[in-house]
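Excluded from the complex is one protein chain; the other protein chains are retained at their positions.
Order of writing sets the labels: A, B, C and D. Residues in every chain begin at 1.
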Amino acid sequence: MAEPILKVNSVTKCFGGLTAVDDVSFSVEKGEIVGLIGPNGAGKTTLFNVISGYYAPTKGNVIFQGNDISGKPPYDLAGVGIGRTFQVVKPFAGLTVLENVTIASFLKHPKKADAERHAWQVLETTGLADRANVSAAGLTLAGRKRLEISKALALEPSFLLLDEVVAGLNPTEADRTVELIMKLKAQGLTILIVEHIMRVIMNISDRLVVLNFGKKIAEGTPSEVSSDPHVVQAYFGEEAA
Amino acid sequence: MKNRGATILAIIGAALLILPLVVHDTFVLRVLTEGVMWIGLAIAFDVIAGYTGYLNFGHGAFFGIGAYTIGILMMQAHLPFWAALPAGGVAAGIVALIAGIPTLRLKGAYFAIATWALSRAIQQLALNMEMTGGPDGMRLEAFLNPQFFYYLMLITVGATFAILWYLLERAPFGLKLKAIREDEEGAKALGLNPTKLKMQSFILSALPTGILGGIYAYWITFIDPSSTLGDLVSDQAVVMVVFGGMGTLFGPALGAILIFAFKTIFWAYLSDFQLLYLIILGALIAISVIFIPNGLWGTLVKRKAGATRPEQKAEPASEPAALSAVAAPEEGN
Amino acid sequence: EQRNFFKIGVITELSGDLVTGGNITKRGYDLWAQEVNAKGGIEIQGKKYPVKLVYADAQSNPAAGAAAAERLITQEKVDFILGPYSSGVTLAVAPVVDKYKIPMITGSAESPLIWKNKFKYTFGTIPPINFTGATSIKTLTEMKPAPKTIAIIGSNDAFSKATAESYKAAAEKAKLKIVKFSIVPSGQDMTPLLSAVRSMKPDVIAFGGHDEEHVKFVKALKQIGYTPKALLMHCGITDKAFIDAVGKDGEQIFGTTCWTGTAKTKSKVLWPNAAAYAAASQKAFNNPGDYTQGGCSAAGIAFQTALQKIGAKPGMDEATRTKLITALEQIDVQTFYGRVKFATSGEFYHANVGLDPLTVQIQGGQVKTVGPKASVEAPAIYPMKEWKSR
Amino acid sequence: MNLLDVNGISVNYGDIQALWNISFSVAKGQLVALIGANGAGKTTTLKSLCGLIPTASGTIHYDGKLVTGMPVHKVVDLGITLVPEGRQLFPKMTVEENLLVGAYLKRAHGKRAQTLKRIYEIFPRLEERRTQTAETLSGGEQQMVAIGRALMQDPQVIMFDEPSLGLAPIMVQEVFKVIQELHKQGLTIFLVEQNVHQTLKVADYCYVMENGRIVGQGTGKDLEADESIREAYLGF
Partner (left out) sequence: MMELLPQALTDGILLGGIYITIAIAFSLTYGVMHVIDFAVGEWIMFGAFTGYYLNKWTGLDPFLFLPVIFVLYFGVGYVIQPVIHRVLSGTKGNPFLMGLVFTFGLAIMFRGLALTAFGFYSNSIPSAFSEGSFNLEPLGLTVTIPTVRLVGLAYALGITLILHYLLKKTNFGLGVRALAQHKDAAGLMGVNSKRTGSYVYGIYVGISAMTGVLLGCILSIGAQMGNEYTIFAFFVVVLAGMGYLAGVPWAALLLGLVQSIFMIYFNPSHTLLAVFAILYIILLISPRGLFGKGV
């Protein structure tokens, strides 16, 4: 197998006395979807922040396409092909949906007209095109989640970090998003996804990495992981088991 | 729509250009010169405040730095005005660069007050230096040609307006700044470097302000710390921009025109009620904030419907490679 | 333009930081105009022309001052101008009046800088501060026992700093030992500095500042409990408002001025003497007026005198105005304010050097002249009474 | 007896009408759920119930009292409270302070030590983190604080706006357990959820909302059996 697109090597991230991510290692192969799961507060978002450049790791490093990217700022990482969404959505509230996406499109399309055209296409894909001219603040949660994905996609990334993009969507909406994610995978995008909705994460992930109290407690295919007693106890609870 | 706007602008521009040929009244020219200067100061201020979201309460410092640079270069280095003028802008730009690196890390009110402190510090510096003449200020050689200053101001502000219009409304730069204004952290994930963008906008705001300060110095012939480095420019710019509408170019220009006109008319023709002026101006500001929080421009000109959706037909042919897959029709699955 | 009255532009600071000074200036001009008009106007070749003042607010800002001058000259077509309170505004206005060749007398601005620039059309009735400062230092050195040490403090604005510097020059000349010379930022609490001064125990403390700073200064000195043998300030203390504000703490403070309401002046123009002027002012403004206000009224008188001399009528053309300048350069007139005579060369170019500077002291709530000898109204009280035992 | 009676309310955001003549009721002691697609107007309904946004028409009665037009602080004083969407904690306050604000109301103030203890029993995690500021908590921890804070008010009716949002499965079960527990203890509960499966299981009665209108209602069982509901909201 080729070199993995992303390698997380013994990453530790501390906040003062609290170790939010504790010596976590795993890798993501090109073209696969890896699910990152774990109880609330396990350190998933923190790990995303490390990978996408928002935090420098306290220890360890992150290798992306063969280069050590730990400590590089997010805007540089966007440039090398890492796109991400935020669990707490961050729309540019005072701008329209189209403008929001256009800003991301600038990365690959420095001309404004090109960027705008590209943004339209992204919005068509994500199903927000008919809301393009409303202010981003006026979107519902579902809309904002979709806007998050649109912005990340407009960067034309090769690697996508999705932090709970399905959470809060009703089943039909969720299904649409899942469809979109599968489509992206089909195009060769590599995806690392955090999600608590089992129906979603179990279906789309090729592999799962499980965190608990900052530590990796399991890794494997969905079926392997869901039968792991540690994971069941820490994460799924008895009922699901 | 766009054409009509351009036509109106062209007519206003042409009218302003030929005006001195028709109007010989030097007082009117002086008032217009100052009015145009305020338009320039307001739009330059809005680059950092309205577009980028950093309320600079020390905008006046750039003005004063420009004024003093020209004063010192002309009176002490005996440079001709034309040689000194660009230096005014450059000096303001350099100060923006040096001060911006640390200051732009601050947010919201902290930034506002740090810039205020900085401008006060610069004023104190001018009060305590030999080169500036200290509290006595500095006199420049008088060259009182009203037409000259009118045209110089008009061309400088016109050029500033055009350049800013291009950069902020036509080029991606303006939208990038707005992204910074809305959410700096979020913008980083989209490949924007906030530090760099903020820096650029701060310098872009300082440069024309410094040049206007330089023209002012030569025009008024006397500068001192309280008039050029005091709060006047900063305060007035804030009021004009907020009144007119932040984050646009026409708003601040409109705000500058109206506030300046109000001030001037009151000053010239109702000077017996000078104290009333303060009361009315204050009340006007307060009331306008309550009733037109988007500024006059934002209220008058409702945001236009926005970009139109390109026709579906354009889709397959013009798609960039990376996305074509994303947008690929259903059967691609 | 044909008219049967003189139209006079008044440029002064009616708003902004210098509003106090600007209004005092305005009172001086107003009182003059009122008095002239009460007498039917300025008599030129047997006919009386009343005066009409047109105000323009300089907003304590040189640019507004210049615009004001331009408006008064080109729109209002004023015959001449009564000038601003502050030196800064005056410096911006002077080139404009030079350009249009419109005479201006300012009754207030006393910074030496104006006169060094030798503006042809600008005159001033108040002598420059460096012309007046020496007198009061000299008066103090004549006290018994003579003071030996002095601390000088000036606020960091053009006028106050010049005041402090003129005291410094005079003290050096008088061989007083200067234990401290400090310029402080305007408007600040000076207590810490005065604590330092106290430790040097100077006999005299001299301060150059503005009205509000005077009040703070006195209170700060009192609060730290240091009474120098003499406390010297400038003309601001002669204003009734200062005396009212500090009450008994103002007693025995020295000041420098060229005029008081009790000055021994004699005049044939408008008011026969200082007392008459003070009474008129008291009636008009409930305030006897100070040196700045008087200087402004005297500016009007200077114009009036020069106009009469050349027989100029309202709506003067350029040639007449040039003649008016010559006339102004030649006048030497006794007014309620004292002698008005403008220097025509040197560092005091066009400033009034006809006056004798006075040393004054607040005694019993009144401003009394205590020096130089020729003008003394009352003996100086020296040393000053302790703050505590007042 | 109906504790909550909503009669024909409409709500506008500027020019946009978000709710159209909504009516429903919640009986005392019941657990009533409201489900619907994203943007259907569920959050808007909850906000107008507790006075956070004004209604354009219609009436809301709580315990027989008219509450339409009442400011939010008066409404909650009557014993109805909301665990808002997105938690809305006081970010700079510690976990414990957040909980204590819950007992701001006079009627809850007296019992606050007791209630606090109970809440720490339900959520031991919160006791561990009681001095941590709310903004640094993980999503799940924040949800616990939000629920705890509402309980501190000692309410009669709790309205939940998507309480399971972003929670790990184990926590979702936990939250539903807590909700059921509260229900058992006699609290009246009005629940807005996307987790339709679970919701239909626990709800006594259920309303379905679409485009700002109530389009269906029934017991959980009825709705689960309903073809069109299954299709639209259960996703398979």
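The rule we apply is simple: contacts are C-beta pairs under 8 Å (C-beta built on N, C-alpha and C of every residue); 3 or more make two chains touch, one makes a residue touch a chain.
Keep in mind the model is a prediction, meaning the values are calculated, not measured.
K.L.:
Based on the whole assembly, the unshown chain contacts which displayed chains?
P.N.:
Result for the missing chain's touching partners among shown chains: B, C, D.
K.L.:
Considering the complete complex, identify which of D:L82, D:I119, D:L137 or D:L165 is in touch with the unshown chain.
P.N.:
Among D:L82, D:I119, D:L137 or D:L165, only D:L82 touches the chain that is not shown.
K.L.:
Please identify, in ascending order, the residues of subunit B that touch the omitted chain?
P.N.:
Per the touch rule, subunit B residues meeting the hidden chain are 53, 55, 102-103, 105-110, 112-114, 116-118, 120-121, 124-125, 127-128, 235, 238-239, 242, 246, 275-287, 289-290, 293-295, 298.
K.L.:
Contacts of subunit C with the missing chain: which residues?
P.N.:
On the side of subunit C, residues 15, 17, 19-20, 23, 156, 182-185, 187-193, 195-196, 199, 211-212, 214-216, 219, 222-225, 239, 241-242, 244-247, 388 touch the unshown chain.
K.L.:
Could you list which residues of subunit D touch the chain missing from the display?
P.N.:
Spelled out for subunit D, the touching residues are 50-52, 71-74, 76-77, 81-82, 84, 88-93, 97, 100-102, 104-105, 109, 149-150, 153.
Convention: only the chains that are shown with their structure count from here on.
K.L.:
Please tell me whether B-C or A-B has the greater number of C-beta pairs in contact.
P.N.:
Looking at contacts between chains, A-B has the larger number.
K.L.:
Indicate, using Cα centroids, the chain positioned nearest the centre of all protein chains shown.
P.N.:
B
K.L.:
CA centre of subunit A versus CA centre of subunit B: separation in Å?
P.N.:
Their C-alpha centroids are separated by 40 Å.
K.L.:
Just curious, how far off is subunit D from subunit B if you go by their C-alpha centres, in Å?
P.N.:
49
K.L.:
Among all residues of subunit A, which ones touch two or more of the remaining chains?
P.N.:
As it turns out, subunit A has no residue touching two or more other chains.
K.L.:
According to the definition already given, which pairs of chains are in contact?
P.N.:
Per the contact definition above, the touching pairs are A-B, A-D, B-C.
K.L.:
For the complex, which residues does subunit B have touching subunit A?
P.N.:
Residues 170-172, 175-176, 178-179, 181-183, 185-194, 247, 305-307, 309-310, 314-315, 318-320, 322-323, 325-328, 332-333 of subunit B touch subunit A in their complex.
K.L.:
Give every residue of subunit D touching subunit A within the complex, in rising order.
P.N.:
13, 35-39, 85, 136-141, 143, 162, 165-174, 194, 196, 232-236
K.L.:
Quick check: in the complex, which residue numbers of subunit B touch subunit C?
P.N.:
So the residues of subunit B touching subunit C come out as 25-27, 30-31, 34, 124, 127-128, 134-137, 139, 142, 144, 216, 220-224, 226-227, 232, 267-268, 271-272, 274-275, 277-278.
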